[in-house]
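A single protein chain has been removed from this complex, and every other one stays in its place.
Labels run A, B and C following the written order; every chain starts at residue 1.
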Amino acid sequence: MSDDIYREIILDHYRNPRNKGKLLDADVSIHDSNPLCGDEIDIHLKVDGEKIKDIKFEGRGCAISQASASMLTEMIMGKPLTSVKDLTKDDILENIGLLNLGPARIKCALLSLKVLKLGMVKYYADRDPDSAKKLQSDSTGM
Amino acid sequence: MSDDIYREIILDHYRNPRNKGKLLDADVSIHDSNPLCGDEIDIHLKVDGEKIKDIKFEGRGCAISQASASMLTEMIMGKPLTSVKDLTKDDILENIGLLNLGPARIKCALLSLKVLKLGMVKYYADRDPDSAKKLQSDSTGM
Amino acid sequence: MMQKGALNVEKIREDFPILKRKVSGGKPLVYLDNAATTQKPLAVINAIHDYYMNYNSNIHRAVHQLAEEATIEFEKTREKVAEFINARSTEEIIFTRNATEAINLVAYSWGRTNVKKEDTIVITEIEHHSNIVPWQILTSEKGAKLKYVGIDDNGYLKLQEYVDYLDSGKKAKLVSVSHMSNVLGTIVPINEIIKMSHEKGIPVVVDGAQSVPHMPVDVQKMDCDFMAFSAHKMLGPTGVGILYVKKEILEKMPPFIGGGDMIKEVHKYETRYNDLPYKFEGGTPNIADVIGFAAAIDYLNNIGMDKVREHEVELTTYALDKISRVRGVTLYGPRNSKDRGGVISFNIGDIHPHDLATIMNDHGVAIRSGHHCAQVLMERLDVPATSRASFYIYNTKEEVDIFVGALEEARRVFKI
Partner (left out) sequence: MMQKGALNVEKIREDFPILKRKVSGGKPLVYLDNAATTQKPLAVINAIHDYYMNYNSNIHRAVHQLAEEATIEFEKTREKVAEFINARSTEEIIFTRNATEAINLVAYSWGRTNVKKEDTIVITEIEHHSNIVPWQILTSEKGAKLKYVGIDDNGYLKLQEYVDYLDSGKKAKLVSVSHMSNVLGTIVPINEIIKMSHEKGIPVVVDGAQSVPHMPVDVQKMDCDFMAFSAHKMLGPTGVGILYVKKEILEKMPPFIGGGDMIKEVHKYETRYNDLPYKFEGGTPNIADVIGFAAAIDYLNNIGMDKVREHEVELTTYALDKISRVRGVTLYGPRNSKDRGGVISFNIGDIHPHDLATIMNDHGVAIRSGHHCAQVLMERLDVPATSRASFYIYNTKEEVDIFVGALEEARRVFKI
């Protein structure tokens, strides 16, 4: 089991995270942590019209949460907001290739998605309250 | 069982309590209730030198608590304080002829003794702190 | 005979091992003290047993298999509770020790934040001490006032008193009211109370300790802001209470019990609290019993709360009729079974309720006697105490007959 989870690519993203760091002129920055284990993620977004122009993350935590965040940034960099908005849990789990995580570890894998959704809630708050509301409700229970 | 408890004499004391009422020139008056069931007893004592010159009680509650109080007043009226001070649970249970009460009902039977002890704590507080202390500890857990 | 009733009681009784017990030297147990706590079906007893035998573990914070299993089962109960009372989400369901602690949570957290000097909190004369004392403590601390809505001589709430109070322009900060009296059985017109209160912007706490176990309750339909009840009064284990709070209110409430599990991040001098509902659950929860409670909810759902209510109305009607024929009996509370739960309070002659309970016990009949934690109501009824028989799904008309027979015996012992 462990060998399936901690594949080369996960360890690589964990040890060499992509898009890690601050983003000085971010449009949105958001922070959250997993109360169950203390993993933390900050996401900084730069939005250019209708797409993600730049994204960076900061964080600390387990290989799963950090690799997942790193892989998420690669996945959505440059993507239109409309598609990013609708990302599901399964998209993320597929992206990192971990479909068999137990309920505790799945929270690690989804923390970056949760932070991303909360960031987009902030972004849409005034621009599109309906989307903000939906994203908010998506993010609860993650 | 019930027939053993609710003998003629208990019902008689319940329905025709002795020494019931107020005592206007009491030296000590004390009130307590049984939190488990709400039975209430007030005892008023008039002490003459070293003996109980007069005693009255007020109260409401079950046949056991009220008959026990009534029988207690008869038992100690005119008795020297020194002997009243040392009354035990067993003395009371023997006095009312109920030796087989369960833990809930025994509290009813002993409520008047508890109140009496607390009254004597008050009486001895300044006069004889050691006796007061002993009586206080006797009364807890009754 | 039972087959004709709302429930198949004979079958239900087989699920409750304790009902086979003999007491008082060989008498079959007739358990009529259900308003105090109910008995537990084997499914609940086994769920607790199974937890300790197979997957006992602390929850939420660990990765190992036992912890995952325990966490899943624990949170399943929350889902079942939310569904049972039709809450919008599990975030609105907080586990406490009992209904009492649930009401105290409201008084401490919401109360201390919102209640100010001279404010008024409205309760009623039928309240259980658990819905009186927390408000006495709060109002006396804040210099606020407590107002009681009265009852009439048949045990019905004098709703008009509350209407008049509001109409006269007087304000209330909060209304807290029992949905069903644990002494009189009275079911209060909770929907009206809530509607009237909301029109004036007053939130309502419902003490559902007696209603949730005995009838269908839908917090969204009722639109209450808070609701408290206890698992042990509805087939569940002791040690589990439930507080329902509307999410938008809960979001603004400060925490109550501080400690592990209710935090997101603790630093030396500041702390970020956890998401709902965990923010309100400090320390290791009563894991085994919360899990056991799920089996109780399943059991009740299987029967159907409509049927539970129907059975109790039937039994109460039967019992009221029988008891009222016993000479010397005084009955308290509404006489129409549709307006009340299966809780019958009474007195008989000059027999004190404790003495009556002792005599009943000799016949294997477990009833409760005393003030039932409702001394304000006792003062209103002008009695020091009452006797109380209360029913649940496993009680039968035959048991009512045994109970009434024992009443006649009591008259003989007391020579009345």
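Everything below uses one rule, namely that a contact is a pair of C-beta atoms (placed from the backbone, for glycine too) under 8 Å apart; a residue touches a chain by one contact, two chains touch by 3 or more.
These numbers come from a predicted model, not from an experiment.
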Where does the absent chain touch, in terms of which shown chains it meets? A, B, C
Residue of C:54, C:220 or C:336 touching the missing chain in the full complex: C:54
Please pick, from C:8, C:114 or C:271, the residue that touches the omitted chain in the full complex. C:271
Using the touch definition from the top, which of C:257, C:303 or C:383 touches the missing chain? C:257
Omitted-chain footprint on subunit A covers residues 1-3, 5-6, 11, 15, 36-40, 60-64, 105, 108
Residues in subunit C touching the chain absent from view: 17-18, 21, 23-24, 29, 31, 33, 36-37, 39-40, 44-45, 48-49, 52-58, 61-67, 97-101, 103-104, 107-108, 128-134, 136-137, 146, 148, 230, 232, 237-241, 255-263, 265-271, 282-289, 354, 357-358, 360-361, 365-370, 373, 375-376, 379
To test your reading of the contact rule: which positions on subunit B touch the chain that is missing from view? 33, 35-38, 102-105, 140-141
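Following the convention adopted for this analysis, only the chains that are shown with their structure count from here on.
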Rounded Å distance, subunit B centre to subunit C centre (Cα mean): 37
Centroid spacing, where centroids are CA-atom means, of subunit A and subunit C in whole angstrom: 44
Geometric centre distance via CA averages, subunit B-subunit A, whole Å: 74
If a residue has to touch 2 or more other chains to count, which residues of subunit C qualify? none
By residue number and range, which residues of subunit A touch two or more other chains? none
